[in-house]
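Yeah, one chain of the complex is gone here, protein chain that is, but the others are all in their spots.
Up next is chain A:
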Amino acid sequence: MSYAYLFKYIIIGDTGVGKSCLLLQFTDKRFQPVHDLTIGVEFGARMITIDSKPIKLQIWDTAGQESFRSITRSYYRGAAGALLVYDITRRETFNHLASWLEDARQHANSNMTIMLIGNKCDLAHRRAVSTEEGEQFAKENGLVFMETSAKTAFNVEEAFINTAAKIYQKIEEGIFDVSNESYGIKVGYGGGAGTAGAGRGDASLAPKGGCCG
């Protein structure tokens, strides 16, 4: 499949926040509550279209457990984008964000685009972290923020695509040297071929504020 660019993403965050479910919802359009827990890393991929250009997202879904951190760190290498995920119903997953961010800052490319994701916003009745807190943390750390639900698919599409749009913007602005693969971007052979791929057309790039509920 031809693409103009390939972006490497990495999904990080505590265990059980819904990283694999977000990936599955994005790549397969389904919510599967019963799936094997992730050991090491799993991969997913999907084509999207931005600015009429087919872009392939290669997504690394990592294991969340603390003791695997040393190996997870090796996955940051060459990632263009990261989804840093917490669970809005479990406060401790929000509390651990700083430590995840520190890892990301330390081991990833400094130009990596990081999207903060408060997942499971369908479980509003069990909310333990307010939207404002999420927004605040994102603002303080220069991240893009969104609340999502892998279960209802709310904002899932947007989370991945907005991240890609940010990365694409950085390419356009010349921040990335796309010939250097350590930025997590590969130039493909289908450059400009806007109709290629299984992308679902131009997705809305406007983030939806707030959350379902």
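As a convention for this text, a residue touches a chain if its C-beta (ideal position, glycine included) is under 8 Å from a C-beta of that chain, and two chains touch if they have at least 3 such contacts; residues count from 1.
Simple rule for what comes next: contacts and distances are computed from a predicted model.
Peer 1: Determine which name in "TBC1 domain family member 15", "KLLA0F04081p", "Centromere protein N" or "NADH-ubiquinone oxidoreductase chain 2" the UniProt entry assigns to the undisplayed chain of the complex.
Peer 2: So the chain that does not appear here would be "TBC1 domain family member 15", according to UniProt.
Peer 1: With respect to the chain omitted from the figure, which of A:P54, A:G78 or A:G188 is a touching residue?
Peer 2: Candidates A:P54, A:G78 or A:G188; residue touching the omitted chain: A:G78.
Peer 1: May I ask which residue of A:S2, A:T27 or A:Q65 touches the chain that does not appear here?
Peer 2: A:Q65
Peer 1: Under the stated touch rule, tell me which residues of chain A contact the chain that is not displayed.
Peer 2: Considering the whole complex, chain A reaches the absent chain at 8, 15-16, 33-37, 39-43, 63, 65-68, 70-71, 74, 77-78, 92.
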